[in-house]
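Heads up: the structure comes next, in structure tokens.
A single protein chain has been omitted; all remaining protein chains appear in their positions.
Per-chain residue numbering starts at 1, and chain names A and B are given in the order in which the chains are listed.
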Amino acid sequence: MSTLHTVNKSPFERAALISALGHVRPGDALLMIEDAVVGARKRTAFAAVVEAAAKICALFVLAPDLAARGMAEKDLIEGIKTVDYGGFVDLAAKHRRVQSWL
Amino acid sequence: MKFGIVVNEGPYTHQASDSALQFARAALAKGHEIVRVFFYNDGVNNGTRLTVPPQDDRNLQKSWSELAAKHGLDLVVCIAAAQRRGVLDAGEAKRHGKDADNIAPGFRISGLGQLVEAAILADRMVTFGD
Partner (left out) sequence: MAEVEAPKLPSGVRKKLMFVNRKAPHGTIYALEALEVVLISAAFEQEVCLAFLDDGVFQLVKGQNTQAIGTKNFAPTYRALGDYEITRLYVERESLAERGLATADLMPIVHEDPDDADEEKPSIQVVGRAEMATLMAEQDVLLSF
């Protein structure tokens, strides 16, 4: 009965990522899309919170959004996986519900 | 699996419509069904045929219209949100005494109940917004 959480804003602009990470449950997945890919970077001011959440649920980042912003897998916090749009669809299908943290 | 998609922002200012379009294409490519794409809030602005983006940019309205034609998608623009923002079909234009309509091919204007109905009919609802 798990949930796919999606977040689309940088944690530097909105509280959505931190709020979503505060509500994830074991077995859930959280996918960072659009400007939220910023939250997947190593060594940001929010990295410790994201790293702690990675111990609770699976974290993903949308690769096309990462590439668009000049980032690559080497820039990501360890353990965060990349998916393409097809992978986004698979995650949405796999989990019981999708919660978009707008 | 049946997906319902909600688009809450208009084209170009936000990435929401682009993300929703890419998600819809990927879902269809994987053989999933899309029961409805519902355009709400400023998302109704995706449904005007009067946009003229530069030649070297993507045309979001055209992309949605073409995807709808190819896959028989139901693209619904919320009537209350559309009236606020000036997106009208011929019937609405006439009813409100306006001199033009602008709804794009493949889009239809209907009530908010269509959103709730999609949420009930779909196995998954995915929302794209601000």
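Quick note on the criterion: a residue touches a chain if its C-beta (ideal position, glycine included) is under 8 Å from a C-beta of that chain, and two chains touch if they have at least 3 such contacts.
Just so it is clear, the model here is predicted, and its values are computed rather than measured.
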*Omitted chain - touching chains that are shown*: A, B
*asked:* Among B:23, B:40 or B:107, exactly one should touch the missing chain; which is it?
replied: B:40
*Residue in contact with the excluded chain [from B:22, B:45, B:61 or B:110]*: B:110
*In the complete complex, which positions of chain A touch the hidden chain?*
1-3, 15-16, 19, 22-25, 97-102
*Which chain B residues touch the hidden chain?*
6, 8, 40-41, 78-81, 110-117, 119-122, 125, 127, 129-130
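Simple rule for what comes next: only the chains that are shown with their structure count from here on.
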*What is the distance, in whole Å, between the centres of chain A and chain B, each centre taken as the mean of its C-alpha atoms?*
26
*asked:* Quick check: in the complex, which residue numbers of chain A touch chain B?
replied: 6, 8, 33-35, 64, 84-86, 88-90, 92-93, 97-98, 100, 102
*Mind listing the chain B positions that touch chain A in their complex?*
1, 3, 8, 15-16, 19, 22-23, 25-27, 29-30, 32, 123-130
